[in-house]
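Questions regarding the structure given below will be posed in turn.
Of the protein chains in this complex, all but one are displayed in their positions.
Chains: A and B, in written order; residue numbering restarts at 1 for each.
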Amino acid sequence: MSQPTFPKNSWYVAAMSDEVAGSKPLGRKICGESIAFYRSHQNEIAAVLDFCPHRGAALSLGYVEDGLLVCGYHGLKMGVDGKTKEMPLQRVKGFPCMKSYAVEERYGFIWVWPGDQAQADKSLIPHLEWAVNPEWAYGGGLYHINCDYRLMVDNLMDLTHETYVHASSIGQKEIDESPVSTQVEGDKVITSRFMENIMAPPFWQAALRGNGLADDVLVDRWQICRFSPPSHVMIDVGVAHAGHGGFDAPADKKASSTVVDFITPETETSIWYFWGMARNFKPEDQALTDTIREGQGKIFAEDLEVLERQQENLLAFPDYNLLKLDIDAGGVQSRRVIDRIIAKEQVKSSTIQTDAPLQTVSF
Amino acid sequence: MSQPTFPKNSWYVAAMSDEVAGSKPLGRKICGESIAFYRSHQNEIAAVLDFCPHRGAALSLGYVEDGLLVCGYHGLKMGVDGKTKEMPLQRVKGFPCMKSYAVEERYGFIWVWPGDQAQADKSLIPHLEWAVNPEWAYGGGLYHINCDYRLMVDNLMDLTHETYVHASSIGQKEIDESPVSTQVEGDKVITSRFMENIMAPPFWQAALRGNGLADDVLVDRWQICRFSPPSHVMIDVGVAHAGHGGFDAPADKKASSTVVDFITPETETSIWYFWGMARNFKPEDQALTDTIREGQGKIFAEDLEVLERQQENLLAFPDYNLLKLDIDAGGVQSRRVIDRIIAKEQVKSSTIQTDAPLQTVSF
Partner (left out) sequence: MSQPTFPKNSWYVAAMSDEVAGSKPLGRKICGESIAFYRSHQNEIAAVLDFCPHRGAALSLGYVEDGLLVCGYHGLKMGVDGKTKEMPLQRVKGFPCMKSYAVEERYGFIWVWPGDQAQADKSLIPHLEWAVNPEWAYGGGLYHINCDYRLMVDNLMDLTHETYVHASSIGQKEIDESPVSTQVEGDKVITSRFMENIMAPPFWQAALRGNGLADDVLVDRWQICRFSPPSHVMIDVGVAHAGHGGFDAPADKKASSTVVDFITPETETSIWYFWGMARNFKPEDQALTDTIREGQGKIFAEDLEVLERQQENLLAFPDYNLLKLDIDAGGVQSRRVIDRIIAKEQVKSSTIQTDAPLQTVSF
């Protein structure tokens, strides 16, 4: 087996809360694991291998009844712990225990730990202030993209691409004329770019207006990209009327928000990309939330073809060494963090048996 | 080469008779063999390798003329025996003889023997009473499904799944509350389930009404699944007003029929599934035949996604040992019969050269 490209002993965003509703499960592959997500007793989220121990049917094609996931083929009832609880006319005690996954619903997302379940620790789920503080509002969506998740990390840790990919909305020449600086703080990587005395691009002009501010005056603009493992990127972005302190300007002089990116590997060359924007102005304005989400969705869709074609190229030239320029430092440093975590995980898994072989009872 | 998953020295249903009509051939892969089916002299069915000996064109793209299959590329005329009969301006005597297939049109179907042609024996085609007896009527259809043919055998030899997959038509709780019994008689496997004093589910209520019987009284219901090699499953199903003998009740107390299933491997992971229903009441009522076919077509379509997702799961976990419960006995025993036949076939083919290498004349 070649070196894995993503850590598995980590919390990943698997779904938005409203994707798993009522008695209908959601089947989704996360880090190579086929998982059935469903709502058990008291609506609590649960996650088990999407594989019925009876004959291998996809449990996610079934339904939930009395808190148990019923296989839609022959009625086996699966519990949240991967143990079969009932099956018509059968004694199920000897049925093999299937893999179940540590899972947590928090901040409007469903988080899952795809690797060694013994290591799953809910205190490791990051704190997201914007998700719990009523002064903030959030809107977002989900894209499926056929690329290595690290290409999306690179993308988000180097916003130079806005000038080219998003020329008509958030891009502007001043971005790639401004240098970036990158810091590594433990497992976190921060890449910042500041632009002063520029005109705001269309997206930010609209945001200024939305915030009751003039859009035809000079502004200071900032982009502060924050990577944290395994593959979350939060980006503080905004503009302030020039000379009021930029990022630190008072609320009535700026329009700002946090771009939220959870990048979850589906396979080694495909991702579930949860994108969104959290803002701390007019949080009660749902229409504004919808408008921003729609605009952001269009902008972020512009990255899809770029990333998928880049992935194809890298598969065709697997030995090419990508350049590592200063603007790439954010992505490069993030990959170093990732590599370190994977290496640590590999050492552990050579001593711990994480995936016990599946067992069966005989006929 | 790994162990084959299906016998090749056997009769398979390749097509419904009306799929091969006029001068238009039908190209279809059966057990991994690409075959061109066509109607030769006196409308007689013929089957040859779908490969023109001249330059490899697909003969099924051509047409029939004077009982010969004309290649649509350069006009080579193929005979039913795989020998080229004519080609403009060419002497064809030295052309290589291509594989031709024993083929028989019977019971409204086209049967083919994909393996060693020397062993093809038309007396081995099963007798189908419902297809020749005027007291019976038949209607059916064809689905292409991406799954191992044995998954469909399992499906049909364990009707417990009706409760879940077909809940709104033929499913009912009493099915999976009733035990099954399985017998093996030589190469045949029979799995039976009897339910007494129950209410009929919607499909059978309609059948009772169609047969002029009350649909709101208690009935006895039966399901008798009969597997015969290589992969035919005939299922006697029906309901009788309770207390009149069930399966053995007189005709005016019951509605019954035979579900007909011919499961023909296309490849190791895909099938041509010929499904239908034969009934011995109101055989002259074509409108009823159409209604039943339409209803059955909808019901059987519900199995497609279940089977294809199951197949994906089994490919992802090739070493998982499926459970073998009592309800699975029909499928398990059928697979044992299949394995025995394949093993016998393998011994033979190690001494007989079944597929002579293709030859050519040189330029």
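List of remarks:
Keep this in mind: a residue touches a chain if its C-beta (ideal position, glycine included) is under 8 Å from a C-beta of that chain, and two chains touch if they have at least 3 such contacts.
Predicted model only: the values in this text are computed from it and were never measured.
Interface note: of A:S10, A:S34 or A:T160, the residue touching the hidden chain in the full complex is A:T160. When the omitted chain is restored, the residue from B:P7, B:G62 or B:P230 that touches it is B:G62. Check B:S34, B:N146 or B:S192 against the missing chain and you find that the one touching it is B:S34. Although one chain is not drawn, the whole complex shows that of A:S23, A:Q286, A:N313 or A:Q346 it is A:N313 that touches it.
Think of the hidden chain as still there; on chain A it touches residues 154, 158, 160-161, 163-165, 176-177, 179, 305-306, 309-310, 312-314, 316-317, 319-329, 332. Those residues of chain B that touch the chain absent from the view are 34, 50-51, 53-58, 61-62, 70-75, 87-90, 95, 357-363.
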